[in-house]
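Only one protein chain is missing; all other protein chains are in place.
Right after this comes chain A.
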Amino acid sequence: MKKEKWFKPMFEFDDDVPKQKSSKGEETFVNTNSKANQVLDSTSKTCSIVIKDHKNWIKSFEPVTVEDLAVNNKKIQEVDEWIKSVCNKNNGDMLLLTGPVGCGKTITIKVLAAKHKVRVTEWITPLDIDIPSENGEYEYKQKQSLKFLDFILNAANFTSLLDDNSRKLVLVEDFPNTFIRTPSEFTDVLHQYKFRAKSPIIFICSESHMDGKNTSANLFTPGLKEQFSIQHIMFNSVAPTNLKSALKRVAAIINQKHKLIYNTPTTDVVDCVVNSSVGDVRSAVLNLHFACLKGGSKQNMDTSIVLEKETKGKGNKKKKQSSSKFMALGKDQTVSILHGVGRVLNPKVIDAENGKKKFTHSPEAIIEQFISQPSSFINFLEENYLPHFACIDHVENATSALSDADFMLAEWREKSCQEHGLYIAVAGLMLANKSPVSAWNPVRGPKNMRIQYPSVRELQLEENNLYKGKVLVVDYQTYCKIIGKESGT
């Protein structure tokens, strides 16, 4: 109790936080917080351990050596070679790392830098909120891009007084907003850097395939990359086997250090987590944490029961259909439109427990994936469904479902109409196809149905012809050809 420090640091950098915290203080804290739960002393003790440990719990799982990284070996090698080749040159060399979220870009750099004893300085965009000074004036502020340039140049050229390491590396993961608005400023900054800096710089961009606001694509245009000879290394999302071995490592650490909070994860749970996190290491670790939490203490009873149920439910499900990939523990699995089309057009029926039959992929699950773009999904279905049908009677049911769906989708003001329309199309197609043809059919995109009317000039009519469009097609076209041919010869 008396061992409490007189000064409580605001920012704790070290991993080993002073173990001896005022346990009493902790207790009272817990007590007030969970009065309703009627905490017992014994449980609150475990609780205090949780609080002590959880601060940096994800950090304790971070890979330490290169072998621990879950990233593809080839990619690690590429980055490794780059760092090796560049570190001794004292140039402003540049590297761009891109890849989906949680594929281990940042950690790869950190681990490799530690290996080569390179000091990494990272830019983090400061908050710039204008706070008026005492006499109500606003402080003069430097331009964001200038600040950024100053920082990276200083980081690149000057060694910290506190360590004698001469090898440095600048890391930029957090791009100032101004560059996203005006990419030309970024080009200027890079120019300056190239001329004045004496250390390599690494840019890291997470990219998502979906949105147009992709930093790496917007800022690092091919022209820019060539101009500054930026090397570009692209990471892929982590392969399941790598992810599994990484999680095994995490499980081992849990076994050693954190027995109090976690149950030791079984291989089943690990599999489940691997499947649910779609190649994202960070979320996999988080999910594992969630799945392994001990629900023993009385104080956490309510949530822990739910947790247990959830994990159990997932586990059971897993056993039932071990072939199916997704077990949404954390992330929703995204299904590409081509996958979705395949699932609808090749419906697989399995026997359910109660003697009834059901689809492996239920129509509800499929429409849930495509509810945001019903009409484009239906267009895909329409374009591709025919080769999968064997009998015209089945086709008849399918087309009538599609026709209904189109009719429903036309009512765009009503959200539920869109959903029902999609449901009719999907369920209709799946149910209508009683004997699916299993053959390889490449999926085609929907046809562009832009109508091309003949121009007045094409038909050799006068410019100010009274009619356009439909009338030209329906009445004029044929006869203009006949008459025009004659008058031409």
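Operating definition for what follows: a contact is a pair of C-beta atoms (placed from the backbone, for glycine too) under 8 Å apart; a residue touches a chain by one contact, two chains touch by 3 or more; residues count from 1.
Everything below uses one rule, namely that contacts and distances are computed from a predicted model.
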Legend entry - Among "Nucleoporin SEH1-A isoform X1", "Trafficking protein particle complex subunit 4", "Replication factor C subunit 3" or "Translin-associated protein X", UniProt-listed name of the chain not shown: "Replication factor C subunit 3"
Inset, instruction - Could you tell which one of A:Ile83, A:Val189, A:Leu288 or A:Leu402 touches the chain left off the display? - result: A:Leu402
Inset, instruction - Using the touch definition up top, pick the residue from A:Pro126, A:Pro387 or A:Gly445 that touches the left-out chain. - result: A:Pro387
Inset, instruction - Since one chain isn't shown, list which residues of chain A touch it in the complete complex. - result: 375, 379, 382, 386-387, 389-393, 395-396, 398-400, 402-407, 409-410, 447, 449-454, 460-480, 482-487
